[in-house]
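As you look at this complex, bear in mind that one protein chain is not there, while each of the others sits in place.
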């Protein structure tokens, strides 16, 4: 488990099952009128193959730092009241939640924009990897986009 | 209270406080990999004026029918696994939830697209009105967009 | 010979929010001789109620829980509602 929590942001990597209620409670503040929450869940079928569970590996210390940088970037672009990103590691069975990304903002435009930005960038940059375990017994490490090396 | 619930969609108008967990539980199904949830909450400050609560009035039977038509339209445009729209009526204090719009889809693009469409159209078409009650004792019925009369 | 009702045929028109408060009632009855268009119904209501007149440019009409156009025909038994600009969410 690795966590970073301030008044306005909450980042957490955990093995335990994720629930949406604590995220919603964290995000609901007087200055916000809109909250967008994205949940990633384990899907059974992908291109005709049957998945039995996903298994997540995480470089936890860096993941928290990178998520914190992502939230800095989002806060520069949108007026975030609060934001949270919670990610589960280890095995995530069908229907269960692997990630919760949530933001609250005064108006809904910003909430949708920031939430979408955060989950898209998380999938591009944050050092977390998923392995699909299929019903036929095989497994596959899923590879995301391959961005070019850029000077830091 | 007015409700319409099928295997795949859940529409509900209620006076009782709204919670995000039942929506999330309804939306999490094996065929979905992404869930987008929008929550509307009562905001304290709007253009320098202090709100103490919002009060919602609803033409309930029509609201449910219109929401059902909205979900038909969304289902035509996006591959919805499940969708729910829950709206509270009566007084909604600061920080509390007035509306929950949620969709689950195989991939996240559709979840974000459909959820945004549903809340935007809800605010345009569904017969629900909010009155702002301000700290100075005054009240205001909020008027949304004024669309032109169109045939049928 | 025709049947004679004890009361003339009427359409109950439901009102909400600001319009309900200004008219002072959640519904108003409009006596009708026969079928009429939504446009005609609105003009009748606007003649009788200043509040309806004031909202006329932005009212949408719903018949039996669905928005209809100005030329839609209504009669007794229909559930009619005047929908001022909505603000749910």
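Some notes on this structure:
Order as written gives the chain letters A, B and C; numbering starts at 1 within each chain.
Here is the rule we go by: a residue touches a chain if its C-beta (ideal position, glycine included) is under 8 Å from a C-beta of that chain, and two chains touch if they have at least 3 such contacts.
Keep in mind that what you see is a predicted model, and the values were worked out from it rather than measured.
For the chain that is not shown, the touched chains among those present are A, taking the whole complex.
The chain omitted from view is touched by exactly one of A:7, A:47, A:76 or A:143, namely A:143.
Summarising the interface, chain A meets the missing chain with residues 40, 56-59, 61-63, 65-66, 69, 87, 98-99, 119, 122-131, 141-147, 149-152.
Just so we're on the same page, only the chains that are shown with their structure count from here on.
A straight line joining the Cα centres of chain A and chain B is 24 Å long. Between chain B and chain C, the centres computed from C-alpha atoms are 26 Å apart. The multi-chain contact residues of chain A, meaning those touching 2 or more other chains, do not exist; every residue touches at most one other chain.
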